[in-house]
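Each remark here refers to the structure printed beneath this line.
Here the complex is missing one protein chain, while the rest keep their positions.
And now, chain A:
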């Protein structure tokens, strides 16, 4: 289903993050005229196209969704996985281990032992929700968020992991830190993470 989001927006329901990523990739590879934003979410893709013929765009999006849905199977992998070296010395490492009922070493091996996928970005520029976390590491947010979390902090909350792109307040549980800059306004693109990208953490 394609929903109306104002005069210039169409919200395409994909029903899955995988299809959101495939639709996002397809639209970026062959961008319809007048499309200025393509915003994938866990079950939708918002397409913003001021001045476009909405009827025609709607039909085209429906076609692309149909085609991508038909492909099924694996996510269109975007190049090789990005490796993020992590110094696992975060303030919440012990409490995460205690809550999960495992050792600190096991927290580290479970966090770094599998490939995650960038779901979508939000909350702050460059803040990527990394999906596919080991379910054992699923944690509630802190009861009281920290007033400042340093840039480069590697954290978990709910079914997600993230790297804080800039210093900001935050309620996620800190496992460690990386020296990789995931956000740099002087770079093009400014964000290391893009929806659909595969990411692997590794102990530094």
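In this text, a contact is a pair of C-beta atoms (placed from the backbone, for glycine too) under 8 Å apart; a residue touches a chain by one contact, two chains touch by 3 or more; residues count from 1.
Going forward, contacts and distances are computed from a predicted model.
Please identify the absent chain by the protein name in its UniProt record; candidates are "Acyl-CoA dehydrogenase family protein", "Phosphate transport system permease protein", "Methylmalonyl-CoA mutase C-terminal domain/subunit" or "Biotin-dependent carboxyltransferase family protein".
"Biotin-dependent carboxyltransferase family protein"
Quick one: which of A:48, A:91 or A:104 touches the chain that's been left out?
Considering the complete complex, A:48 is the one touching the chain left out.
In terms of residues, what is the contact footprint of the unshown chain on chain A?
On the side of chain A, residues 3-9, 11, 24, 36-46, 48, 50, 120-128, 166, 185, 189-191, 194-195 touch the unshown chain.
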